[in-house]
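All protein chains but one are shown in place.
For chain A:
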């Protein structure tokens, strides 16, 4: 007795020996991986959104943070990230061209396009490393209050940001970096700032045209700048000097901003890096003629899917980290 009701379609479409979705096993699995990876990235980006909405009135303004372009001095918000985005889209294009050449079984063309894709990926990873280095090194410097708020400095006349070096006094004091061997507990400090808190505070008192900029965003969408009297009161709350950013302190503003920056762009950068490695492996396989012998270039298509996915994720990271 046959208990299952079989309809004609099941026999012909889902009955086996067929590809109901028109995709090979490998390609399907690549798509399933991409879907699950997309959900991982969405988890990260949405938790970034969570923290941002939680501290919506003090969140750093991205184009005041990422203002540098290699080999150029000055304030160029966004240009470099836009360049990076373009590089990644461009390498996506060479990847599709490689897949297209693969369909036509043109081995030499696949080699050229795969090579260009790898170069594009390498430029992107390099740019990201540079972005990280700039972010970690810091820009103007700031002080942190007991509550973990960041106080930055601006020039009262020009309204431009003021660096610590512009006004901090050099006092005849010895500032020794704390190392773990001299502590009560084995705890050292990560880095030594170029000015001590005392030097910054004294310098601030002695320079009347420097004002404090708090983390709070005002109606105009800009950070609130205190007047001189308020600034002098506020500076007394400072507990330490912060230069650059790490996972605990962040001179650009809220520390969660730095944490998410490192985490999300780091995770994405790791994807790009592994994508480049996989691309290189496939590149050599193409040169060796593996796919020529196999009769099809589906491997190039699969790795291409991964590569485009990395590009797709960057489009979202770009928007939510740098634009919005």
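Observations
Please note the rule applied: contacts are C-beta pairs under 8 Å (C-beta built on N, C-alpha and C of every residue); 3 or more make two chains touch, one makes a residue touch a chain; residues count from 1.
By our rule, contacts and distances are computed from a predicted model.
Looking at the choices "Cytochrome C oxidase subunit IV family protein", "Transport permease protein", "Substrate-binding protein" or "3-oxoacyl-[acyl-carrier-protein] synthase 2", the name in the UniProt record of the chain not drawn here is "Cytochrome C oxidase subunit IV family protein". Across A:55, A:115, A:132 or A:262, the residue that sits in touch with the chain not pictured is A:55. Touching the chain that is not shown, out of A:20, A:208 or A:266: A:20 (per the contact rule at the top). Touch with the chain omitted from the figure is made, among A:69, A:95 or A:258, by A:95.
Residues of chain A that touch the chain left out of the display are 20-23, 28, 31, 34-35, 38-39, 42-43, 46-47, 49-57, 63, 77-79, 82, 85-86, 89-90, 92-93, 95-97, 99-100, 103, 145-147, 149, 221, 301, 304-305, 308-309, 311-312, 315-316, 318-319, 322-324.
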